[in-house]
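Every protein chain but one is kept in place in this view of the complex.
Then we have subunit A:
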Amino acid sequence: MAEVEETLKRIQSQKGVQGIIIVNSEGIPVKSTLDNQSTVQYSALIHQLVMKARSTLRDIDPQNDLTFLRVRSKKNEIMIAPDKDYFLIVIQNPSA
């Protein structure tokens, strides 16, 4: 649908964005702007990471929940917005 594409385009046009992946609640990528292999790799690994992060928070405080996850690395930053049905993963290189 056009609205989904437009939203993705808006996000992609932000400074330094290298790729966007939308993953469903089972860890299967639904939409992506990266190539096949990277997408599959990112979605499987990040899905596990988000589940782990969420369970960590809820173990510490059951009233709390994960709202946003940022993983900063030497080369870029991965931002993950989790939700009940989907995750949105954006890879950004802030210095580019």
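Operating definition for what follows: contacts are C-beta pairs under 8 Å (C-beta built on N, C-alpha and C of every residue); 3 or more make two chains touch, one makes a residue touch a chain; residues count from 1.
Here is the rule we use: contacts and distances are computed from a predicted model.
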(request) Using the UniProt record as the reference, specify the protein name of the hidden chain from among "Small ribosomal subunit protein mS29", "Dynein 2 intermediate chain 2", "E3 ubiquitin-protein ligase SINAT2" or "Coatomer subunit gamma". (result) "Dynein 2 intermediate chain 2"
(request) Against the chain that's been left off, what residues of subunit A make contact? List them. (result) 1, 3-4, 7, 10-11, 14-17, 22, 24, 26-32, 36, 39-40, 44, 68, 70, 72, 74-75, 77, 79, 81, 83, 85-86, 88, 90, 92, 94-96
